[in-house]
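Take a look at chain A:
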Amino acid sequence: MRGFEVAEALREGLKEGLREASVVKPGRVKVVVEGGFHRRAVEALKARFGELHVFSIVGADRGGGLELTYNLWLYGPRVHVMLKTSLPKEGPEVETITDLVPGATLYEREVYEMLGVRFKGHPNLARLFLPEGWPEGLYPLRKEVKLEELERCLA
Partner candidate 1 sequence: MARIPSLLKSVVANAFRRPATVKYPYQRLEPPKGFRGRHEVDWEKCIGCGVCARDCPALAIELVETPKGLKPLIDLSRCIFCYQCADSCPRGAISSTIVFELASWRREELYVKPPGMSVAGAA
Partner candidate 2 sequence: MSCIDLVVGPQHPALHESERFTFKVEGEVVVDVEPRLGYIHRGIEKALERRSIVQGLYLAERVCGICNVAHSLCYSQAMEDVCGVEPPERAKYLRVIAHELNRIHSHLLLLGVAGELIGFMTLFMLLWRDREVVMDLFERFTGNRVNSAYNVVGGVRRDLDDSLARDLEKAMDSLSGKMRGYRKVFMEDPTVRARAVGVGALSRHKAVELCAVGPTARGSGVRADVREYRPYAAYEGLDFHPVVYEEGDVWARLMVRVDEVLEAAELVKQCLRKMPSGQLRARAPRFIPAGEGFSVVEAPRGDLNYHVYGRGAVTPDRVKIRTPTYANIPALCEMLKGGYVADIPASLVSIDPCFACTDRLAVVDVGTGRRWTTTIYELAGRAR
């Protein structure tokens, strides 16, 4: 199935730090890495497959913790890689990938703004969409933040 070689390449490139690399359907590979290993995964993919495109960086509050998903597209093998890593809700921090893929700069800022994830090494980790004067520490996409509280901030 399309994607096997990608899963294989990741297993070779990341001996430790790789929790799962499986082809969930033709052309889609799900990769779960331990905290901090997402950079190695991106490096391994770039080194082996050349040009890659970032579809999006999705931050989600899964209740118990936060999950970051990097949706990557590999032009060569035509495979979509869902690279996932989990983060704790208290003080979540990961390394930036903007030196590897400069196009990810705004996506990381958005995840920082909406969920409070700090991207270490990002050249300009500032707010993106929220208005000036938005209270510090209020991350709209966290589950505990209710709509009423957001409405009050915007009033």
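Following the convention adopted for this analysis, a residue touches a chain if its C-beta (ideal position, glycine included) is under 8 Å from a C-beta of that chain, and two chains touch if they have at least 3 such contacts; residues count from 1.
On the choice of candidates, all candidates are chains of the complex that A comes from, given by their letters.
Values in this document were obtained by computation on a predicted structure and should not be read as measured data.
Chain contacts in this complex place chain A in touch with candidate 2, from the set 1 or 2. Remark: chain A residues 27-28, 51, 53-56, 58, 60-62, 69, 71, 73, 75, 78, 80, 82, 101-107, 114, 124, 128-131, 140-141, 147, 150 touch candidate 2 in the complex.
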